[in-house]
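Here the structure is laid out as structure tokens; the discussion comes afterwards.
All protein chains but one are shown in place.
Presenting subunit A:
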Amino acid sequence: MTTPTTVHAATEALASHAGRARAGGTDVVALAHARRVEGPFVDLHRLTELRGISRRPDGSTLVGATTTIAEVAADATLRAHYPALVATAGALATPQIRAVATVGGNLLQRNRCSYYRNPAFSCLQSGGDTCPAREGEHQHAAVIDQGPCVAPHPSSMAVALLAHEASAHLADGGSVPVAELYDGTDPTRDHQLSPGRLVTGIELPPPVPGEAAAHHRATARSRAEWPLVEAVARLSISDGVISGAVVAVGAVARSPVRLTEVEDALVNSPVSDGPPPAALAGITGLCSPLPGNGYKVELLRATVTEVLERALRQD
């Protein structure tokens, strides 16, 4: 194990030891207990240069990769400009997890499928050749079928950042749109970052003035539960008409998903009528439920309706 204090040293360590990056540890430690990962670890908690939120001259905002979820949830500037991102951060996990879990770690965490997390099973994510969830227990599985694995993507922050068209800065100087961090057709991993590459921060494009945004996490209990469905909407409104719309959803597919058909159908709709049902009609066609998760089709429609209504109410 190494505990580098500079990004340079961290990337060196990742390259030379083939070590695994560990920031807050809330996922890596759990995976180690489930025997899904093993060290050596490259601990990132001393990379203070990656921690913090800064507004940049061009109006964009950079959120350092080791900034904690709690810091995002409590940041007044982010709250003013990216309210759905702040709401997403404040609703995920628990206060004690948010206190140490990082933005980078949240984006790169592994999925929560019981078959992947249980060492008794072998699946596509753990080197096996089948998905036991498809024929087995899949109440919480992906309902938008993108490939052989049906574990929904676990990152709530990814949904919000996808909605904000954010991009990830990498230690090697590169930059990847958040959308391209994920490939739902790949059944073997939860993100596409190659080993040894390190996310240093997230760039949020300049805020859109007058935008209305909302986030909702559909769960059975009131708090502290992985979502059945999650959605973020951003709406721009001019002269009582929706002039721009972004809708991103989570917990329904192998990757966070933008509902572009819904977005297109929303544009030019009058605000006063609420979300037009026609705009949501396309959701059913996107879904191909398994025998045990058909409810997610309706719940997805309901959750998207919820965030659209809330965003419209703010106008």
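Quick note on the criterion: contacts are C-beta pairs under 8 Å (C-beta built on N, C-alpha and C of every residue); 3 or more make two chains touch, one makes a residue touch a chain; residues count from 1.
One rule holds in what follows: contacts and distances are computed from a predicted model.
*Asks:* Which listed name, "TonB-linked SusC/RagA family outer membrane protein", "Carboxypeptidase regulatory-like domain-containing protein", "ABC transporter ATP-binding protein" or "Xanthine dehydrogenase", is the one UniProt assigns to the chain that has been left out?
*Replies:* Answer from the record: the omitted chain is "Xanthine dehydrogenase".
*Asks:* Identify the residue among A:32, A:176 or A:267 that touches the chain left out of the display.
*Replies:* Candidates A:32, A:176 or A:267; residue touching the omitted chain: A:32.
*Asks:* Pick out which of A:49, A:137 or A:264 touches the chain that's been left out of the picture.
*Replies:* Residue touching the absent chain, from the options given: A:137.
*Asks:* List the subunit A residues touching the unshown chain?
*Replies:* 1, 3, 22, 24-26, 29-30, 32-33, 39-41, 43, 45, 70, 93-97, 99-100, 112, 114-115, 117-118, 120-121, 132, 135-137, 139, 218-226, 228, 295-296, 298-299, 302-303, 305-306
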